[in-house]
Structure formats: C-alpha cells, structure tokens
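A protein chain is absent from this complex, but the other protein chains hold their places.
Chain nomenclature is as follows: A, B and C, assigned in order of appearance, with residue numbering initiated at 1 for each chain independently.
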Amino acid sequence: MAKVTDIHTANERRLGEIIGTNIAGKLHTGRSRNDQVATDMRMWLRDELNLIEEYLVDLLKVIAQRAEQDIDYIMPSYTHLQSAQPIRWSHWLLSYATAFQNDLERLRFTKKNVNKLPLGCGAVAGNAFGIDRVQMAKELGFEGLILNSMSAVGDRDFVVEVLQCAATISSHLSRWSEDLIIYSSLEFGYVKLADAYTTGSSLMPQKKNSDSLELLRGKSGRIFGAMAGLMMTIKGLPSTYNKDLQESLQPMLDTVKTLKDSLQIAARSLATATVYPDKMRAALSPDMLATDLAEYLVRKGKLCSLQLYSLSADTSAGVPFRETHHLAGRIVALGEDEKKGINELTIEQFKSVDKRFGDDVLSVFDYERSVELKSTTGGTSRSAVLEQLEALKKTWALE
Amino acid sequence: MAKVTDIHTANERRLGEIIGTNIAGKLHTGRSRNDQVATDMRMWLRDELNLIEEYLVDLLKVIAQRAEQDIDYIMPSYTHLQSAQPIRWSHWLLSYATAFQNDLERLRFTKKNVNKLPLGCGAVAGNAFGIDRVQMAKELGFEGLILNSMSAVGDRDFVVEVLQCAATISSHLSRWSEDLIIYSSLEFGYVKLADAYTTGSSLMPQKKNSDSLELLRGKSGRIFGAMAGLMMTIKGLPSTYNKDLQESLQPMLDTVKTLKDSLQIAARSLATATVYPDKMRAALSPDMLATDLAEYLVRKGKLCSLQLYSLSADTSAGVPFRETHHLAGRIVALGEDEKKGINELTIEQFKSVDKRFGDDVLSVFDYERSVELKSTTGGTSRSAVLEQLEALKKTWALE
Amino acid sequence: MAKVTDIHTANERRLGEIIGTNIAGKLHTGRSRNDQVATDMRMWLRDELNLIEEYLVDLLKVIAQRAEQDIDYIMPSYTHLQSAQPIRWSHWLLSYATAFQNDLERLRFTKKNVNKLPLGCGAVAGNAFGIDRVQMAKELGFEGLILNSMSAVGDRDFVVEVLQCAATISSHLSRWSEDLIIYSSLEFGYVKLADAYTTGSSLMPQKKNSDSLELLRGKSGRIFGAMAGLMMTIKGLPSTYNKDLQESLQPMLDTVKTLKDSLQIAARSLATATVYPDKMRAALSPDMLATDLAEYLVRKGKLCSLQLYSLSADTSAGVPFRETHHLAGRIVALGEDEKKGINELTIEQFKSVDKRFGDDVLSVFDYERSVELKSTTGGTSRSAVLEQLEALKKTWALE
Partner (left out) sequence: MAKVTDIHTANERRLGEIIGTNIAGKLHTGRSRNDQVATDMRMWLRDELNLIEEYLVDLLKVIAQRAEQDIDYIMPSYTHLQSAQPIRWSHWLLSYATAFQNDLERLRFTKKNVNKLPLGCGAVAGNAFGIDRVQMAKELGFEGLILNSMSAVGDRDFVVEVLQCAATISSHLSRWSEDLIIYSSLEFGYVKLADAYTTGSSLMPQKKNSDSLELLRGKSGRIFGAMAGLMMTIKGLPSTYNKDLQESLQPMLDTVKTLKDSLQIAARSLATATVYPDKMRAALSPDMLATDLAEYLVRKGKLCSLQLYSLSADTSAGVPFRETHHLAGRIVALGEDEKKGINELTIEQFKSVDKRFGDDVLSVFDYERSVELKSTTGGTSRSAVLEQLEALKKTWALE
C-alpha cells in the first residue's frame, strides 16, 4: 500500500479501502503526482473562473442598470482631481464598465489557456502505455492537450496568467473604490453607501465609514502581492517540476477567493448606494464651461467639423482653437478679477475681450447643452451614453 | 502661438512654422494632450509589438531547427535538478517552444487590445464637433474605438497588459537561461555558447562565462520591475487622467527595448551554441530506467493500456504499478548494496527480488527504447516529438 | 594592452597612455572587475546617500517651519476620508515628519552597511599579495571591511537595502501627495500650490492641476518597481558574481536620481504652497465634536485619568465611555431628526437624552477647546504639537 505522504497517496489508499488495493494500486500506472496535481489545479481553476466570470457580469449588469436609471444626473468630471467639464454620472459609471469589459474578454481568453490537459505526461518524460490523451481530455472536459510532457508538469503559467488578470481586475476595483470613497466624503457628498457596507467608529459616534470600498481598494494590494510572489517563485527555476511550484497553490486559492468576494461586494455596494444628484449639480460651476466658450468661438468662425478633421478639407476658414482657448482663458481671468462667475459677466465684458463674442454667448452656460454637445461616439450626450450601454449589454449576451 | 511646454505644443509650433499658425492653431480643436498622448502610445506600441512578435517567431524557428537537427541526442531529464528519465534533447528544446507559443498567442491577443482608438475623446468628456471616429480609426489603422472618453484618457491598462505579457515571456527566458547555464557548467558540459555570447575573466585566464544567458536571466527582473512599478503607480488612482500616468512611458519604452534585445540574443545564442551529445549520453545512468523496470513488470502482468485508462475496462488483470514501483525500488537498493549499476545485476538477482522478472529483463536497459516507449502525445518518442514540431510550425504559418 | 571590453579595461588603457602600459598593467594585480565594480558602486552610493540625507533634512525643515508658523490653523482630521475630529494643520504636517524622521534614521543605518570595503577580494577567492585592506579602507574612506571575498563580489544587498529604504520614503511621499491633492481639490480647497508646481490644460482654460504632487505620487511606483525588479533579479542566483548583477546598476542610478528630485520637489512645493485656514475652519462641523460630548459625560462622572489608566486604580467611579459613546450617538441622531447641528439643540433636548448633560454642555462646541484637550503626548494641543516640533529639531542637530 502507498505510504501516505500527500493527498495523491491518500486518494490511492482510500480507493484501496473501497475497491481493493490491487486495483487501486494501478492508479499511478504511467501517472505521477506531477501530472496529477497540474490536472487538478486546472480543473479547479476553470470552474472558479466560470464563477468569476459570472460575478464580473453581475457587476457589469449593476453598472448598466444604474447608468440607465440615473442617466439624467449631471456632475463634474475630474482630471487631476480638479473639476474639469460636466458629464453624466452614467458616463462615469460606464467608464469603469469599459475596463471591466476588457477584463471579461481577457478572462475568457485566459480560461482557454487554463483548460488544457497535462494528464498523461507522467513525471516528466511522458506516458509509456499508449493512452489516448485526446479521449481523456474529452472525458474530463478539457479543450486541448499540452503537447510536451516537460512543459505539462513544470508549467504554472496558467496560474500566473490568472493572477495577472485578477491583479488587473483588482486594480480597476481600486480606482473605482478610490473615486467612490472621495465622492462619499462629506466635502463631495455625491454618494452614500448603504449601512450594510459601512461601519461606525468605536470612538466617534458621528462616523459612517465606507469600509467595503476601502477593503476593495486594499485587496488590490493583496492580489498584486500574490501575483508578484508567484512570479518571483517561478523566476529562474530549472525546467520541469521543482518543489518551489508548491508555492503556486496558496496564491491561487487566496486570489480566487479574494476576487470572488471583491466582485460581489462591489456589485452590492453599488446596487445599494444612494446617489445625490443635487450635490452633483451644486458642485458644477460656470468655469467648467470655459472650454465650451472657446468652442463657441471656434463655431462662430464657421469652421465645420468636416473641415477640422479631414486631411483634405479646406482649413483656411475659422478661428483656430489655440486662439479661442486663449480668449476663454482671458474671460476666466476677468471673472476672477471681477469676483464673478463667468456666466455673470455682461455681454459688453465678453466683447471687450474679443468682439466675436455674440449676444448669444450666455447660451453657453447650460450644463445640459454642454454634455449634449459631446455627441461623438465616446462622449457624454444621451445618445453617446446609450451607445455605450448597448455595447455593454452585448457583453453578457456573449456568455 | 502655443507656449511650448511639451511635445504636443512643440508639434503645433513647428507645424505653425511650416503651414502658418492660423491653420496649425486648429490642431487642438476638440483635442487634448490627454487623448493625443494615449493615441501616440498605442500607435507606437502596436508597431513595436509587431517586431516583438517577429523576434518571438524567430526564436521559435531556431528552436524548431535545432529540435529537428538534433533529434537523435538523448540526455537525462531532470526534476528537482535530479536526473530523472532519459529524454531527447529536442524534447527539452520543445518544452520551451510550448511556453513561447503560448506567449505568441497571448501577444496577438494583447495587440488587439492595444490597437483601439482613444483619439476624439478630448481631455475627458468627449468631442463636441461631431467628428467621425470610425473614419479616423480607419485612417490611422486602428481596429476599434474606445467607447468612453474618460476611459480613453485615463487608461494605461494596455501598457500594463503588454508589460505583464513581457514579464511572462521574460520569465520563460529566465528559466531557459537557467537550464542552459547549468548545462554549460563544466560539471554538466552539455552545451557551450559561441564565443560571441561569452566573456572571459579579467583575473582568471581559463574562464569562459555564459554572460548572454545570465543577462537574459537578469533582465527578467528588470522587466518584472517595470511591470510591478507601473501597476503600483496606477493602483488607487482617481479615474481619468492624472499626471502619475506619465510614469507609464519609461517602463513601456525600457521593456520594449529590453524584450526585443532579449529575444534576439536568445535566438542567436541558441543558434550558434555547440551541443555535446557524448556528454549527454555519458550522463545517463541505468538508475534512470528504474521506472521502465517497474513498467516492464506492469506489462508482464498483461495489463493493456485500454484497461488502464478506460473507466469501464476490466481492471482485474495485471500487476499494480504501486507494487512494481516498490519492486523496482528494491532493485535500485540491491544495486547500491552490490555497488553495481542495476543493469549489471544478474537475472538471478532480479528474480530474487520478484520471480516475475523474466529473462528479457535486461532489454529494459536501453535508453533509445526508453524514450521510444513514451509514444503517447506529449512524450519523448521520435513520433511524439515530431508531432510537437508539426504543431509548432503551424504557429508561424498563422502570422 | 588590455582589450577594451568595459570601463575597467578602458581605465587601464587610459592610465597606460598617461603613465605607460608597464605600470598601468599592474592595476589589476590581485584585483578583478568583480571587486572593483562593487567598490565603485559603494563609493558612489555613499556620496549620493549623503545628498539624499541632506534633502530629507531640508524637507523636514520646511515641515517644521510651516508647522510652527501655521500652528493656529484648525482643520478636520480624517479617518477613512470621513471627517473625524478637529486637529491643528500643524499636527497633520508633523504626522508626516514622524514618517520622514524614521526614514532619516533608517537611511543613516543603511549608509553604514553601504560603506564597507569589498576591494582586495579579487574575483572570488581573495587576494594573494598580502595587501593591507584595513589601510586601504582607511584611505578610501570606508568604515569597515567585507570579511568574505565571495560575499564581497556577489553581494548587491547594499543596493537592495537602499532601494527598500527609498521605496519606503517614496511611499510616504505618495500618501503625503494624496492628502495634498485631495486638499487642493475645489471641494476641499485647503491648499493651493504655487504656479511653478502646477500646470494648466491644453483644452480647459480654467484648470490648474497639482502636477508636481501627482508626479511624486506616481514616482513611488517607479521606485517600487526598481526595488522589486532588483529583488527579482537576485532571487535564486548562485553565489558570487553572475552577470545578472549588472542589472543592479540601472535601478540604483534611476532611483537615486528620482528620489533626490522627489525630495526637493516635495520641499519646494510645500514651502511655496498657500494654505486657506478659512476653508479649513468652514469645513469643521459640530458633529466632529460628538466624541468630545461623550468625553464630557465621562468627566461628569468624575472619573480622573489616573483611575482610567492605572491598573491598580479604583475603577468603580464614573460613567463608562461605552455608555457615553452611545448617548452621544443618540444626540447625533436627534440632530439629524431635527435637521439641526448638534450645537443647535437646546439644553432640554440634551437632557431628554440623558439627564447628566449639564447646563454647560454647549461649552463642548468649541473647536479650539477640543484640540487643546488632547494635551497628552502625541495629541493636538499647542503644547503637544510643540513637543513634536522640539523632537523634530533634534533630528537634524544629529547630523
């Protein structure tokens, strides 16, 4: 009987107890712990990846649902955490959907690489009993064979690839959490998590902390660490199986669990959060329309879009944006000097900066108009946002 | 005229010198440095990825050529750096081809993700001039659009993905180098690099060091560091563009150069190396056939492969491998006691361990026979190795 | 004449041109590139570490200066980015001084490890000419010898240690920048960088972005990557010199430069920033004194500090904090119900929650009083902050 030194020999012993050691003893014919463990890991992992895919789609569905429902909310966008131009809240939501959709596509690609059969490769040199590995793959649900026995037993790249993928997903969650943590500060106040996803303070009775988001952000470190650690373990290793590879198990198990939890918590946190459109609206300021002002002047110059972007178009007409950007900057400065919002300047003051400002200039100061003007694919207009939503919904139809 | 603060404004100024500032000033209409730099990086990177793909295929071709030419060389395989079973040198070569083929497939997948157009997304909120981004993508050779402007300007995942891919390729090179460094030690002596890929010692006149391989191994740290650094930079960043993202450039440039160099050096080092089949042969020992001895007994038990692996087969016949493994172990121990190779024991000594050892037992001690017995897909037999070669050659036909 | 293959032989050749090849040719007697390069790196690095130390002290001085000058400014503290209790702005400043002081101490420790002499160890086995390494160390300004020749040539831990130290300093800068980036958002508005440390937008005329801080934050990735890369390179390397170690140079050079720049930019950004105490004051809200309210009740219970913290004291007197925390929580809830600040509730309303609230309860709602009450070492009172300042100033006296 096999001396029990690990799970493989334990399996064999138990099998022996059930069906007799004579038959059980055949379990390892042409097999080795090396190809067995690689097979086990791949089988376990492919099933877990199916779950992760499911949770990722769930998160995308929550994003889509909120983006659809909250499409009228307008908020500041930020670059460098400085308020930039008005956008739809849905546009912010969908910016992360873009990232998660890439993740999904990559996950599906990775799953295929995981689902290749190493069994039938023995310890290192292959199998001497002429087994039919194609049939074996079919019975065990694998999509292909690993064609080299040394590679089959010594390769943990399928784990590395999953961990890299997980680290990227988790990196997205870290940015998403960072945004929401900032947005749920008192100073921003756009969002509040449901009680189930916050905790209080043991000292300060007034506190409500967005703990779930902070954990999501923090877990991105944990998952990255698992990935970095495994890559370190594998680096410079002689080929085929070395015991070092045992260290692929813990990061795999921990990351799969952490990622599954993270995705579910992210989805639930978002689904149950309260959004404050009034706070968003209150945070908009006319300065954020300075670009619209510059673009107003560009249009005044009769420069149509075709002329702007087509290499062959007549580019002689119109006011260059470089100039209008400068003029809009002067308007901003004038507002600061006058201690007024730029929407409160008089027509005369506008004309004093440049006489091409028309009587209709104040029409620029309309946040809805601003987001609607970005109607090009990728922009903030209702139609452009709905276009994103359509594309997103196709994602899970692909399942 | 644009104040020159960076390459974008320098471009605009130079254009102004050539075609006049009035037209040049229109360059930034509806555009921003944010979507421009993302576009530039993606265009540069996709071209470089084509080169990397080319160099990766070159390396695969060198491997294939050597594997074909050296197919008769038999050497020890190693697990745990302890000699295991005999294999073909070509089988070792092709074990890395498996890894590099996966890399190639992944590189092609990654290239598609890189080649999506961010231009036309402005600084953060999109474009207000109704430009046709689909046409723009076509003219600039992109395969698709990024559908959300915030994502377009704030995403450096395409760099992360390339660096992760590069880190995995480089990890393969580190293991490949490690093997070859060990194989080119005096104690192993299987391989010697051409002079162009070695250096001498400033102190020790007799030295010839495999510097190129050590550099390849060392560079895996450099590339990993670039990847880890960028992932750290991106972690927890608020969405859209932040200046932190500037730190994506240096790791991208450095990694692309390092990887291109590494792949070319690897290919040339292998192509020009001398292999010593006699040394390989001399390193084989009868002990490495102990598994063959065990499998000989399994076969004596008339157990055919179908019975072994089919779930439905009659499994009552034959000697269990567990038992034969034990008996082969006793033969090894007997050899040690007798201070003889196990191929030097007498038939009587074999039979003293188990009477099922037949008069033909010494036929087991034939290294060619051993590698040929592993004829299952993935094994070391000539046909199984040629099967790998065929599959490998299809790889670059896919180009 | 030495064939020029690297800087060492180039040095020898040039020396030969100046003093004759006969004498120059003796340069390598008992020496090797291996011990030479290790010596060169250590000499260069110790000088650079002196500069880094200087810049770190400069940063601490700027912090001290601002902390002293701005000591009256009161602002919200944050935990979980949710406003917590009032603190002095100086207290925030000095919280980072604590971190940078630890860095300074560690840097000084690390410098000693760097400044040990490898020269006189040859290529690997030592020197056969009986040279006096103690004298050599003295002449070259080293504080000690490396006592084992194999270690001397194969060790790059001194670089790893410096990079780890740099990564920690840089991590502190990343958190410091993150705080300041958030504080300089429009929504917070506590701080504005001087123009020299911000940049505008090519599209949005109203923008002023805290680019310098974002670069500092981003560089923490770069430095971490250098450290991680070198650690990867070194992992699992056979002992003594391997060419892989060449990869220690680039991360060392890059990190030293990046860190020096970062420290100087941090110091100048802070020294020239404008602080807005009115904005800080406006962000305080009575809720942040809920803990003070709970502690007010504790005191009402006549529980003196000695009793609270001494293991031997009589602990029978006073109201437990657990209970007062609960009561203060009810006051916060009452305020929310009444849509009032808790400082606007009537005495009667307080007493309705618990009759131990006295007529003096409104005295709690005084932010100065709150920060002054934390007079224990480490707290926010003027005296406790000055105590930190005193300790800090001793840091550079130690130089």
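Everything that follows uses one rule, which is that a contact is a pair of C-beta atoms (placed from the backbone, for glycine too) under 8 Å apart; a residue touches a chain by one contact, two chains touch by 3 or more.
Everything numeric in this text was worked out from a predicted model, so none of it was measured.
Remark: the omitted chain is touched by one listed residue; of B:A38, B:V160, B:M231 or B:V371 this is B:M231.
Shown as candidates are B:K207, B:R369 or B:K393; the residue that touches the absent chain is B:K207.
Seen from subunit C, the chain kept out of the figure touches residues 1-2, 12, 21-30, 34, 77-81, 84-87, 91-92, 94-99, 102, 105-106, 109, 113, 120-134, 136, 139, 145-155, 157, 160-161, 164, 167-168, 171-172, 174-179, 182, 217, 220-221, 224, 228, 231-232, 234-243, 291-292, 295, 298, 303, 305, 308-309, 311, 315-316, 318, 320-323, 325, 371, 373-381, 384, 387-388, 391. Where subunit B meets the missing chain, the touching residues are 78-85, 181-182, 185-188, 201-211, 214, 228, 231-232, 235-237, 283, 285, 287-288, 290-291, 293-294, 325-326, 328-329, 331-332. The chain not shown here touches subunit A at positions 5, 8-9, 28, 31-34, 122-123, 199, 201-204, 209, 211, 214-215, 217-235, 242-247, 250-251.
Following the convention adopted for this analysis, only the chains that are shown with their structure count from here on.
Mean C-alpha position of subunit B lies 40 Å from that of subunit C.
One finds 31 Å separating the Cα centroids of subunit A and subunit C.
Averaging C-alpha coordinates per chain places the centre of subunit A 27 Å away from that of subunit B. Looking at subunit B, residues 28, 34, 122-123, 217, 220-221, 224, 228, 231-232, 234-235, 242-243 sit in touch with two or more other chains.
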